[in-house]
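A single protein chain has been omitted from the complex, and every remaining protein chain is retained in its original position.
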Amino acid sequence: MASLQAMTALGAHGAAVVEIGPLRISERLDVALASVAARRGRMADLAKTAKAAGIPLPEPARHQSGEPYSTFWVAPEMWFVEAPYSSHELIADLLKTALGDAASVTEQTDAWVVFDLAAPNLSPVLERLCNVDFQVVAEGYATRTVMEHLGVYLIKRGPGSARIYGPRSSAESLLHALETAAAAAF
Amino acid sequence: MIIHHPILGPRDAQEFVYLGDATLIDRPDGMTAGVEAFHDYLYNRDNPAGEHRELWYHEQGDRSWLVVTRNTVTHEITKVELARDVARARGRTK
Amino acid sequence: MRYSGFRVIAEALTGHKGWKPVWRDPAPQAEYDYIIVGGGGHGLATAYYLAKEFGQARIAVLEKGYLGGGNVGRNTTIIRSNYLLDGNEPFYEFSLKLWEGLEQDFNYNSMVSQRGIINLIHTDAQRDAATRRGNAMIMHGADARLLNRDEVRAMYPWLNFDNARFPIKAALMQPRGGTVRHDAVAWGYARGADQRGVDLIQNCEVTGMRIENGRIRGVETSRGFIGAKKVGVAVAGSSSKVMAHAGMRLPIESHVLQAFVSEGLKPLIDGVMTFGAGHFYVSQSDKGGLVFGGDIDGYNSYAQRGNLPVIEDVAEGGMALMPAIGRVRLLRTWGGIMDMSMDGSPIIDKTGIEGLYFNGGWCYGGFKATPASGWAFAHLLAKDEPHKTATAYRFDRFLKGRIIDEKGQGAQPNLH
Partner (left out) sequence: MSQSHRIDAKLAGGQIDRTRTLRFTFDGIPYQGHPGDTLASALLANGVRLMGRSFKYHRPRGPISAGSEEPNALVELRTGGRQEPNTRATVAELYDGLEANSQNRWPSLRFDAMGINDKLSTFFAAGFYYKTFMWPKSFWEKLYEPIIRRAAGLGSVTREEDPDTYDKGFLHCDLLVIGAGPAGLMAALTAGRAGKRVILADEDFRMGGRLNAETFAVGDSQGADWAAVSVAELSAMPNVRLMTRTTVVGAFDHGIYSAVERVSDHLLTPAAGKPRQVLWRIYTGHAILAGGATERPIAFENNDRPGIMLAGALRAYATRWGVKVGERIAVFTNNDDGLRTALDLQAKGVDVVAVIDSREGGDLLPGIRHLRGAEVIDSTGSLGLKSITVRQSNGRSETIAVDALGVSGGWNPNVNIHSHHRSRPVYDASIAAFVPGQDGPQGLLVAGAATGAMSTHAALKTGRDAAMAALGLGTGPDLPQAEDAPVRITPLWHVGHGKGRAWIDQQNDVTVKDVKLAKQENFTSVEHLKRYTTLGMATDQGKTGNVIGLAIMAELTGRSIPETGTTIYRPPYTPVAMGTLAGRSRGKEFKPFRLTPSHHWAKEQGAVFVEVGNWLRTQWVPKAGETEWRQSVDREVLATRKSVGICDVTTLGKIDIQGTDAGAFLDRVYANTFSTLPVGKCRYGLMLREDGIVFDDGTTARMGENEYVMTTTTANAVTVFRHLEFCRQCLWPEMDVQLISTTEAWAQFSVAGPNARKLLQKIVDQDISDAAFPYMGAGSITVCGGLRARLFRISFSGELAYEIAVPTRYGDALLREMLAKGAEYDPIVYGTEALGVMRIEKGHVAGGELNGQSTALNMGLGKMVSKKKDAIGMVLSQREGLTEESGYRLVGVKPVNPEAKLTAGSHFLETGAAAVAENDGGWLTSKVYSPHLGCDIALGYLKGGDRKIGQRMRIVNLLAGLDTEVEIISPHMFDPEGERLRG
């Protein structure tokens, strides 16, 4: 709709893909993101409207996939909701309409850079980056953690698959950290 | 150190930011209390050698403020609560 | 017995048979005029000056462990008077002047070495703040110089000048800053006090205070009750514990500060240096070890040991500043308990209890303050008036809003 051309967090016009040994790092540009927080004392109402709108509200430290909305827990009575960017660029407006005044909704799409990690086994690289026992936590585990001084969200999608949300302004530093750790690990 | 977060379980203390004695929850009411009350609230501490209730903020986590009961001599942690619950229990309202 | 080069040679030639004990081990007497609680640097200095400068007799120092076992024996040995605020600078400059004559004064070589200290500057804002501070120092009679990048580079060409995340732009230097052999300070003051009749009583822990109608009568100790007309408390790391015996709550939190020493190395760093873009300060001891430190661990603690994150943080600062020390090995870490005050500045004041005096809240500043702290505390004890360089170090400054906050961090001890 806009005449402006988007630039990625890495300063490019297309998604970055990097391969180091068995590891594949794919930047994701097609994710719309918004925070949803229950208004004080309105959790029950929010649960109801969210259910009706097909927005999962998973338990703490969990990610739950859905269509079109997937969600992960970020704080007490607060979640980050993902949806396809192409169809949900206005995700905040859509969620506000769906959830009404039971929730506070804030657009988060461009606050983050998103990297998907894929390798037969991600533990050797992740154990060099963050204090998460990746081998042991269950699929769907979602947590905030720290990688090379950067606060990120890490979501385990499978033994060899993870998604990282990192601060957008530090996208280049985060990618560099992932690359060097991978080179040392594999 | 490891802090057993009431919601998230064991987390490295590195993820947290330390503030100080949990009595910082008991802020006087500025419309009724005067300088003396605020002075004692803000500046004076028991600073015990032993059990200490203190405020930690899970900045690299879920942003919860916690009240951690920790022994300042051994560093043993015996209790961790959500500060919000503690504050409510102490009758803090609007 | 007087120490001198001749004495050393004479003793060497006669098998060192003549050396006398540096201090006695007297049994505590029933009563003293002055009891100093704490046989660390400040307590020993207080007793020394009370006896020497204020002509007081019947003085005892009570130490729960061994003399000099507190922070005077577990710090990074730096001396300087590069403070900003009126409440602090005259005091620390007084201290530095006392350091300059100390060894001749108490006839003990504590290796006071004024090889200079530089605070590295990495931003324009830091330069502005350093300019403000350097001018304040000079106006208070101290020495200060602003070095440009090239002058710093000429001094330490192997610092990270060309690949730094936060480039070095300048430095504030105090040429009279330097280091001192920390244990020798405690031993020198102890020896000097002992020679002047002060009873230094080790393994004697204060377990209570006898207070009658608002007046101190003496202290209960692990070696029985000891009476005193005046009691001065100088127990860094235990201030809140000891003053609790008098029912006092203090504007102080106790925190652990770690310090570090590397393996012995041939000379690398001549003076003292502080990194301005991370938590790291360093000097090299005469034995060759790099002595360095950083921030406190940041949580209340009485355990004289720290945790790993701060060790890593300090090493990161060190490597960012000095990329050549990658293979230099950290030999030993230890922890000291800092009594962190609410504005980062100390307290030397009377208390609500007549005859009870307090000296504490030194944060990181304790070691360099040792001579002036002892002198000013002795002055307060002897004359009931604050020394002119220590008039700001009052308890009531927090109530009155006359805070001395060098860092501008507010009432949060772990940020000072």
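List of remarks:
Here the chain labels run A, B and C in written order, and each chain numbers its own residues starting at 1.
By definition in this document, a residue touches a chain if its C-beta (ideal position, glycine included) is under 8 Å from a C-beta of that chain, and two chains touch if they have at least 3 such contacts.
If you're wondering where the values come from, they're calculated on a predicted model, not measured in any experiment.
Here is the thing to keep in mind: the chain we left out touches A, B, C in the whole complex. The hidden chain makes contact, of the residues C:164, C:244 or C:382, with C:164. One chain is missing from the display, and on chain C it is touched by residues 3-5, 7-9, 11-13, 15-16, 19-25, 66-69, 73, 86, 89-90, 101, 103-104, 107-115, 122-123, 125, 127-136, 138-141, 144-146, 157-158, 160, 163-166, 181, 183-184, 187-188, 202, 262-268, 277-278, 284, 286-288, 303-305, 307-308, 311-312, 314-316, 318-320, 323-334, 397, 399-403, 405, 407-411. Counting over the whole complex, chain A has residues 1-9, 11, 35, 37-41, 78, 90, 104, 106-112, 127-133, 136, 148-150, 167-174, 176-177, 180-181, 183-184 touching the chain that is not drawn.
Those residues of chain B that touch the chain absent from the view are 1-2, 12, 17, 19, 24-25, 27-31, 33-35, 38-39, 42, 55, 57, 59, 63-65, 75-77, 82-84, 87-88, 92-94.
Note that only the chains that are shown with their structure count from here on.
Taken together, the touching pairs link the chains end to end in a line with two free ends.
Farthest from chain A in terms of Cα centroid separation is C. The geometric centre of chain A is 49 Å away from that of chain C, both derived from CA atoms.
Multi-chain contact residues of chain B (touching two or more other chains): 14. Touching two or more other chains at once is no residue of chain A.
Chain contact summary for the complex, chain B toward chain A: residues 7-8, 12, 14-15, 59-64, 82, 84.
Residues of chain A touching chain B in their complex: 60-61, 73-76, 131, 143-146, 151. Partner chain C is touched in their complex by these residues of chain B: 1, 13-14, 18-21, 35-36, 39, 42-49, 52, 54, 70, 72-75.
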